[in-house]
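Here the complex is missing one protein chain, while the rest keep their positions.
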Amino acid sequence: MKKLRVGVVGATGYTGEELVKLLSRHPEAELTYVSGKEDRSENIQDIFPYLQGKVDLPCKAFSVEEAIEKCDLVFLSLPHTISMGVVPVLLKAGKKVIDISADYRLKDTAVYEKFYKVPHGDTANLSHAVYGLPEIHRAEIQSATLVANPGCYPTGAALGLLPGVKEGIFDTDTIQIDAKSGVTGAGRKASKDLLFPEVNESLKAYKLFEHQHVPEIDQALTEVAGKKVSVVFVPHLIPINRGILSTIYVKLAPPAAGQAKKITTEELLAVYKTFYAKEPFVKVYDAGRLPEIKNVTNTNFCDIGLKVNEEKGLAVIVTTIDNLDKGAAGQAIQNMNIMCGFAETSGL
Amino acid sequence: MKKLRVGVVGATGYTGEELVKLLSRHPEAELTYVSGKEDRSENIQDIFPYLQGKVDLPCKAFSVEEAIEKCDLVFLSLPHTISMGVVPVLLKAGKKVIDISADYRLKDTAVYEKFYKVPHGDTANLSHAVYGLPEIHRAEIQSATLVANPGCYPTGAALGLLPGVKEGIFDTDTIQIDAKSGVTGAGRKASKDLLFPEVNESLKAYKLFEHQHVPEIDQALTEVAGKKVSVVFVPHLIPINRGILSTIYVKLAPPAAGQAKKITTEELLAVYKTFYAKEPFVKVYDAGRLPEIKNVTNTNFCDIGLKVNEEKGLAVIVTTIDNLDKGAAGQAIQNMNIMCGFAETSGL
Amino acid sequence: MKKLRVGVVGATGYTGEELVKLLSRHPEAELTYVSGKEDRSENIQDIFPYLQGKVDLPCKAFSVEEAIEKCDLVFLSLPHTISMGVVPVLLKAGKKVIDISADYRLKDTAVYEKFYKVPHGDTANLSHAVYGLPEIHRAEIQSATLVANPGCYPTGAALGLLPGVKEGIFDTDTIQIDAKSGVTGAGRKASKDLLFPEVNESLKAYKLFEHQHVPEIDQALTEVAGKKVSVVFVPHLIPINRGILSTIYVKLAPPAAGQAKKITTEELLAVYKTFYAKEPFVKVYDAGRLPEIKNVTNTNFCDIGLKVNEEKGLAVIVTTIDNLDKGAAGQAIQNMNIMCGFAETSGL
Partner (left out) sequence: MKKLRVGVVGATGYTGEELVKLLSRHPEAELTYVSGKEDRSENIQDIFPYLQGKVDLPCKAFSVEEAIEKCDLVFLSLPHTISMGVVPVLLKAGKKVIDISADYRLKDTAVYEKFYKVPHGDTANLSHAVYGLPEIHRAEIQSATLVANPGCYPTGAALGLLPGVKEGIFDTDTIQIDAKSGVTGAGRKASKDLLFPEVNESLKAYKLFEHQHVPEIDQALTEVAGKKVSVVFVPHLIPINRGILSTIYVKLAPPAAGQAKKITTEELLAVYKTFYAKEPFVKVYDAGRLPEIKNVTNTNFCDIGLKVNEEKGLAVIVTTIDNLDKGAAGQAIQNMNIMCGFAETSGL
């Protein structure tokens, strides 16, 4: 069978590199095009030596014509606002596109403009773009030509909340998410704040209440809740390379009329296990066990553990993902698999 | 002036080591006795080479007689339940004692028994032991003979909450503390779970709702609030050596009658700055800035930053301490300084 | 095709865990048996949650009868001296064995006894055991029933030296190896010295001249040199999880009669490239580039870079491997592939 010809635009960032690594061993896809920020015209295997014998492609400055010529599907691992200039051209040429930037994630362009400080430039395609969280949009992804790959924080947060929000178990007005991310989440860009000695042996919270991923979390939860949800989100930078652990605090909604009993840890876990029963990449832990980042590193899994505090009427849910896999490149491959009819776990 | 003769019992653990290091350069105290777990009869400077030329003492198995003979004041850096066997003997001999274990922190022996699984064995001295958080008990510490040095998590949590709780600004029924600690907090004991490769590049939450420091936080806040406070506390283990960052989520209490206006970030900061105005080891940041662990490492400071979310009626407070300094040995020295009439910052 | 039934004895150590992970995705082998140190009777996927959906096997205390019944080939990831009690039984039952301990690596039992402090208990099988460094013993491995998988340090050191030693380019009397290893190399055993805060933010040399891997390096080089080689070896412990970087200092042998010219970096690299031309897991870098550990992490590669100092008549060779892959489990799989006629890179 002829393999799907795939390109990675922005292959020298952390997510781009992970995409190239995953695609180099994908059984149904063949990497046929990679581009980087600078026109170094280097072979990608000279940039990432472990690709020797696996990928043999020049990594040049991006040319949309070349991408169109060489690819059936293109991953865009570009800074936001750049993607929306490229997507229309690729779609017009009949290509499938998985955009890893934020450009096609938010359906409300006013919200996009508020958080990204520029007007949206491609509302035509935004309207049919599918938010690529397979756990809620698998069917739409199957027929999509443009998938907006979710952000790393929203993936870890939403997967920890969806079952309880959908079932009306949580008070959706008081959700608080304390997220901790490894440093690759900040991208491969020269910055004093991200130098090894600045991050190592330290820890900080940042962008309290105003991180650009907040509206994305709200949108995903609102959709499932059927009513407006707005979360409190506090991200932290942690001295590890990869991984996000989200500690989510939820107040349990009062039992419906006739339901005297409060929900227990086991009952809430049962709801989660049912919700994710058929999901290939979500694991719900048994009571008494909580996820750790190292158990998802270099995998596309989201692990979930939780505990109910019956006395206080609340629950704490802990989720872990690898921010470069389920939080970016791995989920993008999962979306490609769904869009193209491959086995969903293929190459992952 | 003759220096205070000081002993450190349990000098080979992380807190004991930090005590020895701090005392080796204290202008008014002289280290005259150290003991360790095993009777290695080694000089302490053979165990910690950087003490050469600074401390020249054998580190033997603990002998209470020797401690009494050689010391005016004794720091007990022992596992809980061991301390309460030693304290009565030292006090009877007229020594001042700063106990760094949990044995004399909780005034309610039933709570002690619930969390530490043994009955309290020295209620006589428990009754007059002073909880050594100088920011609320300075006067009592001055005249104390037995100080119960606070736990690391409670110090970081309580200092972040005291001003708002005291002023009735926070809803005390819904306080949530998401704490992240470095690995020295777990002590220097052989354990597979704390091996470098188990902790490095990972992150986990543990002891949800049931960490033994919860009743200590509750007790400190209850005292200041004048009513029962019970917090939700979720600790995490972080791959750094030293430091705790606590992210504290509080709901703002409704404005009192006649007070129409909600509190702002600046107003809440002003309350904190007033509360801590004369404190030598608490720094309240200006609006727009948040503490990072690296700024308190190897210091006795607690740094505090915060932000109000007026729309949601809540605030997030971030505090940082070095768990071995303000969270243990540094605060113990601060307490010694207060008990002995030295300058409070002496040697710190 | 029926898959090879494979067992891992000692599956809960770092190497055992890596073997299980690699075998769980091997196309020609099926993991049918795993055992751990303690009889926890847990499923291996409860110990390593990322195996869920991939491996479903109880991890019990080792039973040689069960291993014989369930496996065609057995990996022994056991402490040295234990392996040689098990190997004879497995071989007698007609099983193939890959022993990852040191028990069958050293052909000279006197040397074994000197470094491991016990007499060798299975000289019969020692005589036909093949030292599993495919780069020099591929043919013997193909027909072996017992392969002694090389140590991690010897793999990184030997691969950096073999071409030059074989061609007589290096003075074999003055070879010095400065090796730096990540902490998984020390095994998953509770030890204060390996606690996170003891290793993190530090660095140390250990076992100067007397590490147990020295005779193994000497044996491999002696075989290729055709004369006795004895190296100076200084290992260091580095605060990373995985990886060994070896910096090797060699004096260049004087040019043979008639060869006036000294060797250059390019010429020496050419010798290395020729030597390793057909090797699937050795990469020789071009002049001006040196290997970094991150480029081999989670791979079975050994990367090699070098530079000649013509003025001083010496060369420095730098090699990197992942100590758990090419230095242990990965190389063991490579050996299995060779022994069983699979593609050498299968599953790697």
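Note that the chains take the letters A, B and C in the order they are written out, and that residue 1 is the start of every chain.
Just so we're on the same page, contacts are C-beta pairs under 8 Å (C-beta built on N, C-alpha and C of every residue); 3 or more make two chains touch, one makes a residue touch a chain.
Everything numeric here is computed off the predicted structure, so don't read it as measured data.
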### Message
Tell me which of A:Q142, A:N200, A:N309 or A:S346 is the one touching the absent chain.
### Response
A:N200
### Absent-chain contact - pick from C:D46, C:E167, C:E279 or C:E292
C:E292
### Listed residues B:Y14, B:Y33, B:F48 or B:Y104, member touching the removed chain
B:F48
### Task
Please give every residue of chain A in contact with the chain that is not shown.
14, 182-184, 188-192, 194-201, 239-242
### Query
Taking the full complex into account, what residues of chain B touch the chain not shown?
48-50, 52-53, 201, 280, 283, 285, 291, 295-296, 298-299, 301, 303
### Task
Could you list which residues of chain C touch the chain missing from the display?
176, 178, 180, 198, 200-206, 208-209, 230, 232, 234, 236, 238-243, 245, 247, 249, 290-294, 297, 307, 309, 312, 314, 316, 318, 320
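As a working rule, only the chains that are shown with their structure count from here on.
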#### Entry: Most centrally placed chain, judged by C-alpha centres
A
### Query
Between chain B and chain C, what is the gap in Å from one C-alpha centre to the other?
47
### Query
What whole-number Å value describes the gap between the mean CA coordinates of chain A and chain B?
39
### Task
With chain centres taken as the means of their Cα atoms, state the distance from chain A to chain C in Å.
37
### Query
At which residue positions does chain C touch at least two other chains?
201
